[in-house]
Each structure stands twice: as C-alpha cells, then as structure tokens.
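Have a look at the structure below, then the notes.
Apart from one protein chain that is not included, each protein chain of the complex appears where it belongs.
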Amino acid sequence: MKVPKPGNKIPELAPLRTARRVIGRIVSPVRKPPGSAPGTLVHTGPRKVESVTVQRLTYGPDHLREDAGTEIEPLLPEPEPGTVCWINVDGLHDPSVLEQVGARYGFHRLVLEDVLSTHQRPKVEEHRDYFFVVLKMLSYDEPTRTVSAEQVSLIVADGLLFSFQERPGDVLEPVRERLRHAKGRIRGGGSDYLAYALIDAIVDAYFAVLEKVGDHIEELEEQAVDDGSTETMHAIHQFRREILVLRRAVWPLRDALGPMYRGDIEQIGEETRVFLRDVHDHAVLVIENVESMRELLAAAMDLHLSGISNRMNEVMKVLTMIATIFIPLSFFAGVYGMNFEHMPELALPWAYPALLTLMAGIAVGMLAYFKRKRWF
Amino acid sequence: MKVPKPGNKIPELAPLRTARRVIGRIVSPVRKPPGSAPGTLVHTGPRKVESVTVQRLTYGPDHLREDAGTEIEPLLPEPEPGTVCWINVDGLHDPSVLEQVGARYGFHRLVLEDVLSTHQRPKVEEHRDYFFVVLKMLSYDEPTRTVSAEQVSLIVADGLLFSFQERPGDVLEPVRERLRHAKGRIRGGGSDYLAYALIDAIVDAYFAVLEKVGDHIEELEEQAVDDGSTETMHAIHQFRREILVLRRAVWPLRDALGPMYRGDIEQIGEETRVFLRDVHDHAVLVIENVESMRELLAAAMDLHLSGISNRMNEVMKVLTMIATIFIPLSFFAGVYGMNFEHMPELALPWAYPALLTLMAGIAVGMLAYFKRKRWF
Amino acid sequence: MKVPKPGNKIPELAPLRTARRVIGRIVSPVRKPPGSAPGTLVHTGPRKVESVTVQRLTYGPDHLREDAGTEIEPLLPEPEPGTVCWINVDGLHDPSVLEQVGARYGFHRLVLEDVLSTHQRPKVEEHRDYFFVVLKMLSYDEPTRTVSAEQVSLIVADGLLFSFQERPGDVLEPVRERLRHAKGRIRGGGSDYLAYALIDAIVDAYFAVLEKVGDHIEELEEQAVDDGSTETMHAIHQFRREILVLRRAVWPLRDALGPMYRGDIEQIGEETRVFLRDVHDHAVLVIENVESMRELLAAAMDLHLSGISNRMNEVMKVLTMIATIFIPLSFFAGVYGMNFEHMPELALPWAYPALLTLMAGIAVGMLAYFKRKRWF
Amino acid sequence: MKVPKPGNKIPELAPLRTARRVIGRIVSPVRKPPGSAPGTLVHTGPRKVESVTVQRLTYGPDHLREDAGTEIEPLLPEPEPGTVCWINVDGLHDPSVLEQVGARYGFHRLVLEDVLSTHQRPKVEEHRDYFFVVLKMLSYDEPTRTVSAEQVSLIVADGLLFSFQERPGDVLEPVRERLRHAKGRIRGGGSDYLAYALIDAIVDAYFAVLEKVGDHIEELEEQAVDDGSTETMHAIHQFRREILVLRRAVWPLRDALGPMYRGDIEQIGEETRVFLRDVHDHAVLVIENVESMRELLAAAMDLHLSGISNRMNEVMKVLTMIATIFIPLSFFAGVYGMNFEHMPELALPWAYPALLTLMAGIAVGMLAYFKRKRWF
Partner (left out) sequence: MKVPKPGNKIPELAPLRTARRVIGRIVSPVRKPPGSAPGTLVHTGPRKVESVTVQRLTYGPDHLREDAGTEIEPLLPEPEPGTVCWINVDGLHDPSVLEQVGARYGFHRLVLEDVLSTHQRPKVEEHRDYFFVVLKMLSYDEPTRTVSAEQVSLIVADGLLFSFQERPGDVLEPVRERLRHAKGRIRGGGSDYLAYALIDAIVDAYFAVLEKVGDHIEELEEQAVDDGSTETMHAIHQFRREILVLRRAVWPLRDALGPMYRGDIEQIGEETRVFLRDVHDHAVLVIENVESMRELLAAAMDLHLSGISNRMNEVMKVLTMIATIFIPLSFFAGVYGMNFEHMPELALPWAYPALLTLMAGIAVGMLAYFKRKRWF
C-alpha cells in the first residue's frame, strides 16, 4: 500500500468516486424486495468475501480450545457450564448459516434478518434469553482518505457469543490474544464480559481512525491557508462526507450503550456494567471529537474561502490600479495626437518634455494617493 | 414512461411547476368550509380516481376468500371468530362510503373525518375498541423528479381492518401475495399483525424512493462540479423541496410508532410488538438517511457555489490581465503618436524597433510577475 | 377590497410601513404604567372600535335565545341548570365592563387584566371554578400582504362562557349558525364543548391564512427566478416578518392545548377531550406548515440571491470580454499611429489590409478561445 | 439628557466603546482573588455610588413607617408579628453592611457573597428560613443606545425583606407608592407578596426597555434600506450585542421563576403563587420579544447586505457599460489614426461622416442590446 506523503495533493476525481460510495453507504443498493415477509433472510449489501469462515473459541478460567472451519453446523456447541464459547463468522452472503444458528438456538427471525442487512444503525436489543448488539467497525483508507464501516453483530446468550462480520480481518485480535494468554480478567468473566471486551476493542479502534482523519484535517488547514486551488475545496468537501459516515456510526452507539451500563439488560452482570460505563464514556468522547473536527473543518472552510476572496481582491486591485493609472495618461497622449491645425502647444520646444514630466507626476501622484489610502 | 438517462439536463421550468405542487402538498387547496361542524365528512384534496372500488380479503389460518365491488355496503362483514377481514377502499371522494362504515361499526366521526382529509400528519390514535393509523405512502416520479405522497389510513379493530387509499395502485401487493400463499406467519396472526404487515410494506417502500433520490443527488453532485449552469442550482433547489416532502412524511411516523411498539395500545399483542419495534428501527433509519441527504445536498450546493465563483474569478482574472498588459503598451504607442514638433526620438532610425522591443519586454515582464505571484 | 392580480409588483414602501407594525405587534406601544398594581384593569393596545357591543346566546338542547346591547350589566345571566349562556363582548377599551363581570362572578383580577392586555401569548389557565383561554385570531390582508392578529379571550365556567374580542367581525359566525340550526352535537354539549367549538373555528381559520400566504410565497418564488429586482428581496423580507407573526400565534397554542386534551383541566369532560385532541393535531399541522413555508422562503431567497449573482456575473463577463478583445486591437492601431520617421511597414501597400486581417484574426481567435473555455 | 432625534446617525466610535462595556458586563473585571475562601465578602464590580444608603419601610394592614440612614445597624428590626419590614440598601462597596446583616439573621455566607458579586445570573435559591432572589434591573441609555443591567438581590424571610442594589434610583418607586397609599392588596400581604411586587415591577420595566430598543431597530431597518453606509452595519452590530445583554438577563429568569410559582418554595403562599405565574408569563413574553428582535435584526442585516451588494452591482454595471461602449469606438478612431501611406478610405470625402455615423450606430446598437437584455 502506497501511503501518500503529507502535503501531497488529493487527486481531483476522488471526491466524486467517493460520493457514490457515501450514497451507497447510506442507502443499501441491494435490498431485499420491498414487502417481503419479515424475517426473510436475505443478505443486503455488497458481498465482500468469497467464502464463509467460522472460528470457534471455547474457554474457561483454565482452558482454551480453538477450532475453525467453513461450515457452521459442526461448530455449534452444546451448552457446558463454566465455559464460554465465542463463535465468529466472517462473511454474510450465505443466509443458510444464519438459518442453522437460528434453528438451533431459537433466535428471533428479525434478529437474524438484522445480522444480514448491513445497513443497520448501531443498537442494542434485549430478548428473553439473549441480547443482540449491532456495531460499526470503522477503518480509514489513507490513499483514498475514506472512512469505511463494516457491520459487526453480536448475539450474546449465557455462555455463548456469536459475532458476525462482513469479511475477515478485524480489530478483535488483541481480545483473542488476551484470551489465549489469559491476560486480565477476561478468562474468568462470562459471555457478557466477552461482549464488553469486543465492544471496547471496536470503540478503541475509533480513536485510531480519528487520529488519522485529524492529521489530514490539519494538513488541509495548512493547504487552506497556502493555496486557493479547487482541490482544497474538494478535499474539505470530501471530509465533510467522511465525518458524516463517522457520525452515523457513533451517535446511535452512545444511546445504545446507555441501557447496557445502566442495568436495563438482565444478562449483563453488575461487574461488567462498570466496564460498560467506561466504554460509554469513550463513545461520548469519540462523539465530542467528531463534533470538534466538524467545527474545525467548518472553520478551515471559512478560512479557505476568505483566503481565496482575499487573493482575488488583491489581484483585481493591482490589475485595476495599473489600468487606472495608464488610462488618464493615454488620454493626454491622445489629446496631443489630434490633428487640429491650431494647437499652439505643439510648436513649443519644451512642450513634449513638460508633458512627459506632467504624466510622470500624475502617475506618481496617483500611486501616492493609493498608497496613502492603503489600497496596496 | 420515458426515464431520462443519467446526466440528462433537468428542464428549466420544472422547479416552478413543482413549487406549486409543494405548496399544494403543504396546505390543502380544497378544504372543508372553516368553522363547519367537527366530524363533517367532506373529502379534502384533489379527487384522484373516477370511482370508488372496494376489495375484501377474509382469511383464517386455513382459508382465504377474496371479494370486490364498487359498493361498500354488501362487503361489510359480520364478525366471525378466528377470521380476519381486511377491507381496502380505493378512492375517497364519496363521503357516503365512510358514513356507512361509521354507522355500522361505531367509529368516531373525527376518525372518519381524518380519513377523508388527506393532509393529515402520520399518527396513531387509540380508541376504545379499535385504533387508527394514518400513514403516507410515497412514490417517486423519475421524469419530473418529484416525490409524491398518498395518504393511507388504517382502522384496526378485533378481526377487522379497514384501509383507505386515495387511488388504486399501492405497495401492498406483496402482503396480499403472502396472504394468498400463506407465506410467513401472516395467516395465523390477528388484525394487529396484518396492520403491522401493511405498515412494514409502506415503510419498506420508502427505501426504494430514497435510493432513487440518492442516485439523482449523486448525479447532481457531479453536475455541480462540472458545470456552473443555473439548471444545477434549480435542481438542487428542487431536491431541497422534495426532501421537505420526505421529512414531513417520515418524522411524525417515528413518534407515532413509538407508543405502538412500547405497548401503550391495548389491541396490539405482545408478539406483534417485537415486529413493530423493527418497523420503528426502519423509520429511524429512513429519517437518518433523509437527514444525510439533506447534508449532502447542502454540501453539493456549497461546492456548486464555490465552483461558480471560482470559474468567474478565473475568467475575470484572465480578462483583466489581458487588459492590464495592453493598456500601458497603448499608452506608449499614444505618446509617440503625439504631434509635437520637437520630439527628437521620432527621427532616430532605431527608435521604432527599440520601442517595440521595450513594449515586448514590458509585456513579458508583467506576465512573468503575474506568473510568479501565481495569478494564473 | 381590491385584490392585486398574481404577478403584480409589491409597492416598494410596503415593507417599511409593515416593519412598524411588526414591532408594534411585538411590544405593546400603549402599556399600563410600569409598576402599577397587579390586576389594574387598563386596556393596552390600540383602540380598534368605537363602542362596546355585547351579544348573548342562551341555549339548551331545545331552545335558543339571542340578545344584544351595548351595556354588559343587563345581559349578565342568572345560572340556570341545563342551559348554556355564551356572552360575546366586542371592544376592550372600557375597563368597567370587565369590572362588572369580575365583580359578579368572582373571576381573578389577573384574568381580567390579561383580557385587556392584548399582547398576551396564547395560553390556557385553570382556576378553581373556571378556566381561561387566550388565543390569537389571524386574518390576512391581501393588498398589503400582512397577517394581523386579534386577541380572543375565553372565560369558561359551568354553563357560562365569556368571549372577549378587540373588535366586531370574527370567524365564529359558523358556530353561531350551528347553534341556531342545532347542527351537530353542539346544542347538547356543555360550555366546555362550546369552548372547543370556538377554538376549533379559530384554528380552522388559520388554514385559510396559510393558504393565501402560501399562494403569495409561490408567486414570490416565480419572481425570484424571473427578475432580480430589489422588490423581490423586500417582499421576501416582508414575508419573513409575517411568518414571525404567524409563529408567535401558533407555537404557544400547541403547548397550551396539551393540558386541555390530556385531561389536566377538570372542567373539560371526557367527551370533549377527544375533540380537543383533534384541534391539537390541527395546531401541530399548522406549525408544520408554517415551518415548511419558512424553509421554502429561505430556499427562495437562496435562489434569488444566486440568480442575481449569476445575472451580474453574466453581464460583467460579456462586458469585460468586449473590452478585452478591443484593447489589444487598439494597441496595434496605436502602434501604427506613431509618428516615427523610420517605420518601413507604413509604406508597404499591403500593410494596411494585412493589419486589418491580423486584427480580425486576433478578435476571432480570442472569441474562439473564450468559447472553447465555455466563458459564454 | 439630550435624546437624538429619530433618523440621527450613530456616531462611528460608539460600537467600540460599547464593546469594552459588553466584555466588562460579561466577565467581571474586578474579581475577588481566585481561590479565596468561599463566603469571603468582597465587592466585585465597579463602585457605582459614593456612600451606602439604607431605607426602611415597616408596614402592616393599617400602619406604615419610613426610616432612612447611612448605617445599617440601627435600622435592623426586631421581628414583630403582623408587620412586614422592607430594608433597601443602595450601594454594595462596603462589605461590613453585609457582615452585620448576616451576623444578625444568620444568612448563609454564600448568599452574602452572591449579593456582593454583581455578575451573578438571575436565580432563586431556597434556604431553611428564607429564600434568595437575584435579578437584573435593566435600563436603556438612549444617547449611547446601550442597555445596562444593575443587579438587585432580595433576601426574603418571614416578615422581613432585604433588597440590595448597586446604586440609588430604581423602578421600585411605584411599589413604595402603593405601600404608602395602601393601594391594592399589598399592605395586607406578607413579605412573599412584597417580593412578588418587586419582581413584577422589575420585569414590567423590561417592556419599556424593549419598546425603546424596538423603536431603534425600526429606525435601523429604514436606514438599512436607504443608505449603505458602514454606520448602519456598526449599529446593527451594536444591537446584536445589546440583545446579548438582554438575553443574559432574561433567559435565566424564566427558569428561576418556575419553582417559585409551582410551589417548590415553602415560604411562598398559595395566593402569591397565582401572581408569580403571571410574572412568569411576562418573563416568557419578554424572551419571545427578545428572540423576535434578534430575528428582525438578522433580517435587517440580510436586507442591508443585499442592498449594499445591489447598489455596488448597479454602479459597476453602469461604469462597465460606459467603458464597454467607448472602447470599441476608440478602436475605430485608432484605426483611422494610423499612418499607413495606402489607406484609400482616408481620401474619401464622405468617409469621416460615414465613420461617425457608424460609430453612433454601434453605440446605439450596444445600448439597445443592453436594454433588451435588461442590463440597466
């Protein structure tokens, strides 16, 4: 991957290509047929991966087992007390995976439908024996300067956690590492603590995205002052849209985490709630940062526009002043270019140098006047 | 129907014609006389269909009967346990239909009045034995690029559902298909589940409208960058109004669905409420999308305006620079066009080529200066 | 009344004269002396009628009596069960009328004071034996295109309703007609139902005002596109203020009607509350319409400003292009108007036509260049 | 005091001098040392009066006694049933006055500190035996067109009311008059009713300020249309700041009065609460008026800016048109001023008048074209 050096110009066509993607990220282009029965399992959104892969982690305070496969059926666990089982599915284009999971554990069809429709807002839903979490995992692509969001869904039951992602590759590796090395309290916690750890890892990754976006907004601000090219305008425009994507991922999250840490969801233990309050604080901090960036961007735009108009004014003022000095002088030259027979000045030997001196005087006088008026 | 190819210009007169329609969509142009008695049944709004048609679907878990007609009276059912009866009325211009329905089932006159007055805000009202829902069914007309809304009213009693539409043609066909083919749980559900299915189908159709509007906003954004014509401005203006229509249909819907899924309405069963929460989520998602489009449109407008002003600046700068270079040169030509008798330079053989060289030098020098100042 | 034809220009002085009236409508210019005792009965606001007129309607399910006079005393009724008495007073400049009413029925002095001070916000107040309603009755004066508001106060006790208006002429005539012809349920209802009927008639009349304002905003929008005169700007400015007047009458109304239909006011019966919910819905619809008009007006203003600036750009571009083409040509003419003795070209017979050809070539080349750059 | 006649220009330096005062009114320039112990009695704010004066009014339903002095100690009353004692202190620069009052009646030190620090927000605080009210008394200085605020603090205990003002002169004189002449119910009410009367008098005085500000905004609006001078811009700018001062005095007041009339403060009797609701209504009306003025000011600014830009466009268009007509004509003159030997036209006797006619034709043609394009 070629990372552009800071200060590089943003190619002019980028914003348009991105625009498509923004609209695409807003309204799902591949939707299930309107009016189809609720709970119809159809994957909506672009297919992002060739084949489904399933990864299973079974652990207790002092054991851990990892399995993987491309079929979900053989990996579905029997409930085992004192053990937590985390099943991660990468790739959502095959509804039969969800069908099997739903049939086995009795998850509500609307939950399964929401897992497949990847244009959900982040939310938390409590059901009788489990709760359901939808999150957006954000990543930032430096070359195109776009934020992209991937939907992660969690179904959390007692001793069992399903996570569904659109494609392999995620920010959850550190959690897996902590499980493998029994770091922190994670092995002794239940599935609710595991859910917290996953949410925490996803929200933590927002800060990395924010930092990079922030760096680019900084560069933009320098550009905004330095040059008045339309590329800067386009880049500001693009970031406005990227921040729109960020906001849509983050704002609903705060509201969704509220009931989790306040104890409205029964499956979440007292202990874990303290940690969820911490994640909630992080989410609020992310929102605040996004809003601050929005304001900085608006300020950068104001600065850029006022810079452009200043430069334009400068140019026009100088050009107009040059014209304004020479037009009256040309008039005097024109007068003595007339062919009247009776123009006594024409015969005076000192008339020509005198006129030249007068012209120079007028020019100098006008310059002095402009200077005194601080017009340049 | 002739669908314009993407990139086609929007005809200049469209926005104005649409304007009328926007105002019309806001303030009902044919209203009942002010001060007339409440519950007076007068159809307000344009008559959109020639004659009233009534369609009846009676079904239970294992039977289904369809009837249709142009008179409501013979189709009004006797209550029958275990059976749900859905009566759909297309065309509202004949108040006697409502009179008969009201007389038979004792619906409140204000409810009947609201069915006929087609400028209602979406709402849900609970009454003693039934509840009343007002919705907007949206459609998008591609050639004129306008969103139009049709009012759909539902009166839902135990085993009985009335739906009233302004004209035939709707987005409810898939629900009828599901009933006919006993798809999903729909045949076994009560009238509350049928109400949910209808609302769901109507809200689902919003996404199709959003997608098309989104596509056009995308095209607009490309146009906004490419050309500075007033048509782009008019098209942006038009979409601002279309989004106004969208917002007015969607914002009240969210508030109206709240009490339905939260259990404030007695006639709605526990089971159905889970589904209504899902519709509510969709409504919130629609609102978010509409708001995002609003922001994208505002951004497109900023980009367009700044593009226009950039182009104008460019033009004026070039034109003014040309003038600024030639005006001083003309002055020199003017000086040596003067008719003074004593102008010794005039007699020098090398004076003319020298002056031409000087002039060229001045022109080149000015160009170099402008270039160095990055004025072009 | 002479109604201007659509498309008529708005006279230039109108906005200013209206401005005074807007301020006048905001801060009462004739106020009671600051610091005077609360409950001091002083009429504040312009005197709008010569003499006070009182109109009394006494009715029960099967009788109706009408009386009128210019004195309040003889018309004050004795309470009579099963009968409702509606006393309407036109003209507020005589505090003694209020004194007599207050003395007879024991209304709180602050209520009487509020009736007389015609710059109240719409509100509903509950007192021990009665409730008090303040409303604004709106009318639209087409020739001056201004919205004017008249304060209507209702004091509603058991079997007794006082209404106070600033001047004769109102939108309540249809209610009187319904009483006279015993239309609807109005004769059998109590004074609370009569209060509802009056509020409903006043709110219904808002739609007529909205419709006319909406029509004019539509015309404005066409003007905004067609011509760039300052009159359009002034007209937009005026409507901004008219909408301010509308908003101030309507926003508080919604909050005031809330407690009425929710059952917080004891004197209002269960039955009537359903009707009041309907009025509340209308008030919300009016607010929505006013807000939509606000947005349409803002959009019209944007369109108008961008139209003006486009036209200006067009003009300046054409003018500057003409100058830019002729200035270099003049320079060439100037060169060959110089009087140097040694200008060999001057003697060549084909020099003159050649130069003319060259000049034409330059002009055509510049035009082609401008055309290719799409500058015109 | 010299009141400027309506239409007078606002002197150019006024806004800047006022600016200082606005900042001064926002952040107290003389503060107690940061970190000093809470309850430290230091007067913060400019000293506005030479010496402290104390005024005492003791009254019951049928007696009234007035005393005055410059020392607080001898005027502090013994509690006496059936009697209300109002002690008014003008001048806050001497903390010992507060010390003595606090020592005698046991008021909380933070209350005493708040009395002295004159940059408090309006508020109401309940304490065990008394309640504490902070208000802003507004006045409008016509010559400088500035709103100034003076802090008034009330400590209200049973039968005892202290009021503290920054300097003599207030809007409370009518209340004193009513006490002296036993007008209204004021003599028979308790200290809570007296507190109401004082608050009512202060809020009533806001309307007088609003009226004058409103008059000036009206004048401004006329100016905004008539002339495009920078003074109008400065005056609009100044009023923006004055309205900021108004808002800061009025917005917190509404929230502060809420608990008073809703019965959250024990010391306020049922009876008085009805009157406080009335004051609350007035406060809301003041807020609405201030917000309306804000909007009118914003509209006046838009009108002014668009007026300036229209005038500028007009000027530039006319000037540029003149230049555009003469530049091509000069070119033709230049052509026939060339000194080519072979210019056959020069010898034709009708060439000169023909050229003049052609030139006139070109000028008229251009004018006609500009006219047809509606460029002037």
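Residue numbering begins at 1 within each chain, and the chains themselves are lettered A, B, C and D in the order written.
Note that in this section a residue touches a chain if its C-beta (ideal position, glycine included) is under 8 Å from a C-beta of that chain, and two chains touch if they have at least 3 such contacts.
In this text the structure is predicted, and so the values were computed from the model without any measurement.
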Using the definition of touch stated at the top, determine which of A:F132, A:F239 or A:F275 touches the missing chain.
A:F275
Who touches the missing chain here, A:K183, A:R262 or A:K371?
A:K183
Which residue, A:L135, A:A195, A:M293 or A:L355, contacts the hidden chain when the whole complex is considered?
A:M293
If I consider the whole complex, including the chain that's not displayed, which of A:G39, A:G60, A:P174 or A:P259 touches that chain?
A:P174
Which residue among A:L210, A:L253 or A:A351 touches the omitted chain?
A:L210
Residues belonging to chain A that touch the chain removed from view:
171-175, 178, 183-184, 186, 197, 200-201, 204-205, 207-208, 210-211, 214-215, 217-218, 221-222, 225, 274-275, 277-278, 281, 284-285, 288-289, 292-293, 295-296, 299, 302-303, 306-307, 310, 313, 316-317, 320-321, 323-324, 327-328, 330-331, 334-335, 337-343, 373-375
What is the set of chain D residues that contact the non-displayed chain in the whole complex?
15-16, 19-20, 22-23, 26-29, 31, 33-40, 108, 110, 114, 119-121, 123, 125, 227, 230, 233-234, 237, 240-241, 244, 248, 301, 305, 308, 312, 315-316, 319-320, 322-323, 326-327, 329-330, 333-334, 336-339, 343, 345-349, 351-352, 355-356
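We take it that only the chains that are shown with their structure count from here on.
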Centroid spacing, where centroids are CA-atom means, of chain A and chain C in whole angstrom:
43
Residue ranges of chain D touching at least 2 other chains are 337
